[in-house]
Every structure is written in C-alpha cells, then in structure tokens.
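One protein chain omitted, others in place.
Every chain is named by a letter (A and B) in the order it is written, and numbering of its residues begins at 1.
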Amino acid sequence: MTTITDPPQGSFKLSMLLNDTRYRSYTFQFIALVLLIGAIAYLISNLFANLAAAGLNISYAFLGEPAGYDINQRLIEYDSQSTHWRATLVGVLNTLLVAFLACVTATILGVIAGVLRLSNNWLISKLMSFYVEAFRNVPVLIWILMINAVFLVVLPQPRAFRGDNPEATMLFDMFAFTGRGVYFPAPIFSNSLTGSAGTDWLLVIIGLVLSFFGVRQVAKWAQAKQEATGVRPNTLWINLAIWFGPLLVLFTIMGLSFDYPELKGFNFQGGGWARGSLIALWFALSVYTGAFIAENVRAGIQAISKGQTEAAASLGLRPGRIMNLVILPQALRVIIPPLISQYLNITKNSSLAIAVGYMDITATLGGITLNQTGRAIEAVLLLMLFYLIISLTISAVMNVYNNSVKLKER
Amino acid sequence: MADTSNSIAFVRTETLPQLDPPASEVGVIGWMKHNLFNGVWGTLLTLLSLWAIYYVLSGFLPWLLGGVWGTNSLAECREVLGGAAGGCFSVLSERWNQLLFGFTYPEEYYWRPTVAFVLLFVAIAPVMFSMLPRVMLVFTAIYPFLAFHLIWGGTILSPLLAMAGFIVGYLAYSRLVNQSFAMGFFGGIVAAVLTWYIGGFIVDAIAPENPTLGAVPSRDMGGFMLNMILGVVCVSLSIPLGIALALGRQSDMPIIKWICVVFIEFIRGVPLITLLFVANVVLAYFLPPGTNFDLILRVIIMITMFASAYIAEVIRGGLAALPRGQYEAADSLGLDYAQSMRLIILPQALKISIPGIVNVAVGLFKDTTLVSIISMFDLVGMIRGPILASTEWNGVYWELFGFAAFLFFIVCYGISQYSQWLERQLATDHR
Partner (left out) sequence: MKKSVLFGALAGATLAAGAAAAGTLEDVQARGKLNCGVTTGLVGFAAPDANGEWNGFDVAVCRAVAAAVLGDATAVEFVPTTGKTRFTALASGEIDMLARNTTWTFSRDVDLKFTFVGVNYYDGQGFMVPKELGVSSAKELDGATVCIQTGTTTELNLADFFRANNISYEPVPIETNAEAQQQYLAGACDVYTTDASGLAATRATFEAPGDHVLLPEIISKEPLGPLVRHGDDEWGDIVRWTLNALITAEELGVTSANIAELSAGTNNPEINRLLGTEGTLGEMLGLDAEWAKRAIMAGGNYGEIFAGNIGESTPIGLARGLNAQWTDGGLLYSPPFR
C-alpha cells in the first residue's frame, strides 16, 4: 500500500506554476522579488529625478571638509578645523560612552530593584513596585527632560560658589556639584613613562588585567589545595597584594597626584568634569531601563521553581547565599536574552541626547553636520548605518555570551 | 524501693488548651515584625525607606497642595504664592486646551476628538474583553471611519467611500476565496482599490462645499490628542503588517524570508528618531516629483513600519511557541498553507502573543513623544515649544512635565494592568 505522489514526468504546464505546490513557491518568490526590485527602482528613480530637479547630488565628499563647529565633550582630539568625519567619530564615541555607562548602572539598579521587589520587607517591595511602574509607564523623553531640569534648576551654578560667603560650597574641597555637571579631582602623572597621558592609562589598565589573571591563578591554587587537603587557604591578603601592589608601584614611579577643580573665571578649572548633559542622560537612561531590567530580573527569579529555594534552605544556606549561589545563577539564563534587548534599547534611546544637548552621533552627524552641509540623505543614511553596526555588534557579543551560559543540554 | 514514677515531679495527663500565638506574632505587631522589622537589615531598610518617603513627601505635598490655580502668568502666580511652597498649576488651567488639543485645533470643535476618544473605549472593549457580545465588533469595524470623520471633519463621503471600498473588497474576497486564498486575497485588494479610485472622482464631484463637520487639516492636530492618534493608528496598522512579516520570516521560501529578516533587523537596529528624521527630511526625496504627503502621514508610515518590526518578533515568538504537532495536525487534515494559518496556527499564536503585543503598544505609545524632536507639537512638543517660550510661562517646568508624565502614566499603567489581567486569564496551565 504505497501512495504514489510523484506526478507523471514531462508534463509541465504553465498552470502548474500557480497550482502545483512544488512550483508555486518559486512563482511567489519570483513575484516578490520583482515587486521588491520594482519598488526599489521606483524609489531610486524618484530620488534621482528629485535630485536632478533640485540640482543636487549624492556625495559623501562633505565628510572630508572642515566641520567648523566646536564640540564640548570630545574623547579624541577635535577642534573646529577638524573634518566632519572626525566630528562624526567624536559623536560615535560619545554615544558609546553614555550607552556603556548607562548599561552598567541600569543593570546594577535593575538587579537590586528586581531582587528587592521580591523582598519580604513589605515597604521595600512596595517602594520598588512604585519605582518600576512609575518609570516604565512614562516616556523616556519626559524623564530625560525632567532629570535635566533637576540639574538645571535644583543644583547650584558655579556662580553660587563665588564670593566670601558663597551659597554653595565644595564637598571636601574636592567635589563640586553644579548645574553644569560634577567636578572631581583628576589623577595626573607628573613623571610620565610613555610621554602621553593616554598611554600611561593604558599601562595602568594592562596592570589591572594582569592582576586579574594573577588573582584567578591564586583562586585556582586555593581550589586545588582545598581539594587536596580540605582546608581552603586564606587568600584575602594575597589577593589584595596582587590587586594593589603593582598599581601602587606604577603610581609611585609615575608620580601620581591629583588635580583639584578650582573656581576660576566663569567655571571650575582643572580636575575632571562630567558634564550635566552626560549625567542627566546617563542617569535618565539608567533609571528608566533599570525599571525594565528589574521586571526581567523578577520574572527570571520567579521562573526558578520554589523547590530550588527550599532545597538550598534545607542545606542550611542563609537567604542571602541562597540568592547568590542558587537562584541568581539559574535565573541568569532566563534574564540574559531580555537583558540584551534592554542594552540595545539603551543604545537606541541614547539618540535622544539631542534633547539635553549631549553631543552624541545624532547631534553631530545627524544634527549640526546635517544642518551645516544640507546633506540630509547622506547624513541620515550614514547615521542609520552607524546605529545598525553598533546594534548588531552588541547583539552579536551578547549572543556569544548567552550561548556560553546557556544550559548545555545533551 | 522508691517508685521511679515518683522521681518525675509532674506528668501531664491531659493536653493543654491551645494558646493564642504571642502578641508579637499576630495582628499589626506581628505583621510589622515579619514584614517591616525582619532582622537588622530589614529594620535598617525600613527605616531608610521611611526616611526617604518622608523626605520626598515633605517636599512634594506642600508643593502639590499649596499650588495656585487660575492666575494668568508665572509672575502673577509667584506673587500670589509670595515665597511659600507651591506649584503654579495655573499654567494647566490656562493652557489645558493647548496641552490636550494643540494650539491650532479650532476651539469650537473640541467636542469632536473628545467624543472620538470616548467612543474608542466602546470600540476597543469587545476586542479586549472576550465576554462582551460579539455584536459590538460591528461598531469596532465602523469606528476607524467614524473617528476619522469626527477628528478631521470634512465631507462624510470620504470615510463612507473608504468603508465601501473595504466592504466591496471583503465581498470580492469571500466570493473568490473558495477558488484559492491567494485569488480571494488579491481579488479583494483589486476590488477595493478600484472602488476607491472610481469613488474618488464621484466624491470629488458631489462633495458639498460646506460639510456638516468643518474640516480640520492634519497640521492642526497637536497636544495629547496627537499622541493618542499616532499611538492608536500606528498600533492598529502595524498588527496586520507584523503578522505578515512574522509569517514571512517563518516561511520556507528563502527570498521572502530574507526580505522579511532584513527588514525586521534593519528597523530594530536603528533608533526611532532616525526613522523620524527619514520621515521629516529624506522621505520627500523618494516620492514622485511634485507629490507631497502630510508630515503626519509620513510620520504614521514610519512609526507603523517601526512598530510592525517589533510586533513581528513578538508574533514570531508566539508561532515558535506552538507545539510542532499543531502544524503537523493541520497538514494531516489536508489544509493548505493559508487555511492552516488562518484556522489553526494564527488564532493560537496570536493568543499567546497578546501580552507581548500590548507591551509593544505601550512602548510605541510612549515613543510617540519623539515627534516633538521633529518639530511636531505633541504634548511634549507643546510644552517645550510654545508654552515654555511664551512670556507668561517661561520657567515653569515641574507642573508641565509632571502633568505630561501623569497623563502618560494613567494610559500606560491602565494598559499594562489590562495586559497582566489578560495574562492571568490566558494562563490555563496548572500553576
């Protein structure tokens, strides 16, 4: 009893293109492709017709011309004589900076709020629910504008620090919280090893990375010893020495000192300075996205069956350790995928920087450069390309991480 | 000698009556002990939060309760306050109409969007609550045209014609669908477009000079009304588009699949604001020379595209969550693709996806505030533009932003509560 599904050979008819399931998909795809190409060709021909009518053209030559405007926050060398391309790069770095900072703080905030929302403490869990609902249900643009207004209106301006009996004073003579940002002491090296501050800091980072691996080695050694003898050696002091020893040596050689901010002229001079626009945007993105992450964390924790908590409790673990050692590591697998999309959201929402005057890529390439050169199509396309690259990179990296923590099913 | 039993001083022979738990374990005190002062850390946290609540409320309450209503400018309001704590809520009482309807919507027509807004609840109720009679769906079908007529005004023939197009399209579809789904689908579209095209000439010819409801151009829409319009229109348009994209992405046909994947990933990879820039500064170059869309229509197109990519991903999740057996069962019944999707897969997949779709809808509604960046006067745009720039209200922040946040909070919180309720309703598994 076999059914013969093969139709007789060699009798291809034109109607089979529509009626035979084997060929119909080709027909549909062909139609879709033709329609797509047609639509794109139509749009592009319109574009060229319009450009020709207006006497314009598509050209990225403007990227090589001097930008002519200044940017306040720049992580790389830039002045008004640099090119538009350079200005774009400054914007990209600013976008990445605020997105990175916000991702870190949003995660911390979100995990804390998510865990506390499940706390036994009634008041705390209600407070956290209030935080989550308040921030989730109001547009991020309104939060950004409101938090920026806090900075503008509530914090004192530098001029309030002036005079014999100033309205505002610096904290420990080191930190100044002003409406224009936060000023703090900045470390400087009086005895540079490499000649530039950037490479000096690179040296410090290399030292930290080496220390990190050193600590890992110590932990491995301690583990081995524990397995062999049953006694885990106390590694605290060794670890502290590995972390701070090289750093101290490096700082002493390079002559570390601090540059304190000081009120001179219109503004505080010297020291480090986090601009109000950066802090407002960073803070707003963190608390807004933190509320979403808190919900993800709560859902992740609740997805872990109650038996896990009970099993851990029956082993005699205390509630804090149950959370740290048993629940969170398992919940992490549930939390990470939505976390990735929250990170992407932070990056995309950082494009609202323009509302507070933070010079991210939307404000440089999609803002001033677009305005000054009038190259709207080119600038917007390039802008989208940058965001696309950033988004795809983040999701690729996070997916690799996600795969590494995923439950290995056999 | 001595009986061992005597060495025991006392043996109870009857059970004791059960005592009440200690006073510290029940009632208010017990509840507080367990829920507020549980251990050192719990107590510390409670005290800390109490202090924080007190701190915030001690600043907020006098401001809220001591507020001034009914003055005509900030200076006047500050004079009335005389240095006391209090908000200048007069900006709301003076400018409420601009905040809600924008500053160019004719004042005598305010009732029209209001009626449309109230009817929205009637129209949306049968979709949201399945226990309501199905007859109400008829009103839901009529509502878009009714709302359009109420808000934009103009001749009633236009929405009637639009509705006629849909009806004709549906009739053609039901006539032809017996032959094949594709036939019915495309036949329906062709019939509808033909109706609109021919009807367009007729409407132009016989439209009365002075329609019953005065026409209001789209440019005059503003304030919270604009946010509502954009939110509702874009969400409703993006659901069918999202379904199509999700099905396309699940499709076996590689070309269609890749078109959908590229579209979805592209849209999801860029911020909405860049798409709005496209609507505002680029889209015009891609249209035939001389054509000119309304800005609001261009924005609706872009936001719809944006939302449909996200909704497609939600629905794809729903499709993937269906057990493989459902697909196989549909195949084994001999249903073709369109039938199995329409009758078996989509009804179930959509049901699973509803909470996700509602989340996207809330997010999208919040994102409609971004149009203020491209110089449209929605609620936030009105605040940042005309109101804060005016001589009278230069310097009022909290009252205005607080009001905007409050409005959005009510709407979004309401929707998310609904979504949670729905999730509980749909959770038919054993928990």
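Note that contacts are C-beta pairs under 8 Å (C-beta built on N, C-alpha and C of every residue); 3 or more make two chains touch, one makes a residue touch a chain.
The model shown is predicted, which means the values in this text are computed figures rather than measured ones.
Colleague: Where the complex has a chain not shown, which of A:Tyr69, A:Trp85 or A:Phe175 is the residue touching it?
Modeller: Going through A:Tyr69, A:Trp85 or A:Phe175 one by one, A:Tyr69 is the residue touching the chain not shown.
Colleague: Which one touches the absent chain: B:Trp63, B:Phe181, B:Trp196 or B:Tyr327?
Modeller: Checking the options B:Trp63, B:Phe181, B:Trp196 or B:Tyr327, the one contacting the hidden chain is B:Trp196.
Colleague: Given the full complex, what residues of subunit B touch the hidden partner chain?
Modeller: With respect to the unshown chain, the touching residues of subunit B are 74-75, 94-95, 98, 103-104, 144-145, 148, 151-152, 158-159, 161-162, 196-197, 199-200, 203-204, 217-219, 229, 233, 237, 280-282, 284-285, 289-297, 300-301, 373-375, 377, 384-386, 388-391, 394-395, 397.
Colleague: Across the whole complex, list the residues on subunit A that are touched by the chain not included here.
Modeller: Its contact residues with the unshown chain are 50, 53-56, 68-72, 79-81, 151-153, 157, 159, 179-180, 264-267, 269, 276-277, 354-355, 357, 359, 363, 367-368, 370-372, 374, 376.
As a working rule, only the chains that are shown with their structure count from here on.
Colleague: How many angstrom lie between the centres of subunit A and subunit B, each centre taken as the mean Cα position?
Modeller: Averaging C-alpha atoms per chain gives centres 27 Å apart.
Colleague: Which residues of subunit B touch subunit A in their complex?
Modeller: Residues in contact with subunit A: 34-36, 38, 42, 45-46, 49-50, 52-53, 252-256, 259, 265-266, 268-274, 277-278, 281-282, 284-289, 362, 366-367, 369-370, 372-373, 380, 384, 397-398, 401, 404-405, 408-409, 412-413, 416.
Colleague: Can you check the complex and tell me which residues of subunit A touch subunit B?
Modeller: Within the complex, subunit A touches subunit B at residues 25, 28-29, 32-33, 36, 43-44, 46-47, 49-51, 53, 119-124, 127, 133-134, 136-143, 145-146, 149, 153, 344, 348-349, 351-352, 354-355, 362, 366, 370, 376-377, 380-381, 383-384, 387-388, 391-392.
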